[in-house]
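A single protein chain has been removed from this complex, and every other one stays in its place.
Entry: chain A
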């Protein structure tokens, strides 16, 4: 699913998002980087219509009416709301809403079992650790297999092994289903490992948007240059 954004404005007490034009390419993994408070999450939530925009237009495959495309979009929020039921029930809830029968649900879940050790499936999801909760939240949206997947720091609470498996999962979803994936991350290396395209945001604006290789080898914006230099030095 292609996303085209035009004149997007979001204000609270001050403007937190101000994007003139942005095209998120269909079938690609796009990473959104940026400092804290740069508007990454707000952008993601505006695309998912979780937050109302003050001005501007968002087109989903050329369609502006969100109601017509809402069932084609799934979002994993930074602090997902985990329902007070088993982890498995959390994961399959969306599939039940879609009317899938038990056999199809089991078949769908099986596809995702190779990525994680899912010993916790029958535990109450509210009792899970941060990493397990993140896995539930991610699987809950991944199993829906919708054309657009928005992920807000999906690996923030995960250990290294789970992080790598999550990245594999994201890549596989993108390749197998041609899913458009937009991922917000603070991890430059994760962006490097995962993304086809990279967006860098600062103060609500997109200050750099390029192919991954170009972004890391030849950035145009001074702030991005500075951050990448600092990251190289730390290596």
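Following the convention adopted for this analysis, a contact is a pair of C-beta atoms (placed from the backbone, for glycine too) under 8 Å apart; a residue touches a chain by one contact, two chains touch by 3 or more; residues count from 1.
Convention: contacts and distances are computed from a predicted model.
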| item | value |
| --- | --- |
| "ATP-dependent Clp protease adaptor protein ClpS", "Phosphatidate cytidylyltransferase", "Stage V sporulation protein AC" or "Tungstate transport system permease protein" - which is the UniProt name of the missing chain | "Tungstate transport system permease protein" |
| Per the touch definition above, residue among A:27, A:56 or A:94 touching the missing chain | A:94 |
| From A:47, A:88, A:144 or A:206, residue that would touch the chain that is not displayed | A:144 |
| Contact residue for the chain not shown (choose from A:16, A:48 or A:170) | A:48 |
| Option touching the unshown chain, where A:57, A:126, A:175 or A:229 are the choices | A:126 |
| Of A:21, A:70, A:111 or A:229, the residue in touch with the unshown chain | A:70 |
| For chain A, residues in touch with the removed chain | 48, 50, 70-71, 73-75, 80-81, 83-85, 93-94, 97-98, 124, 126-127, 140-141, 144 |
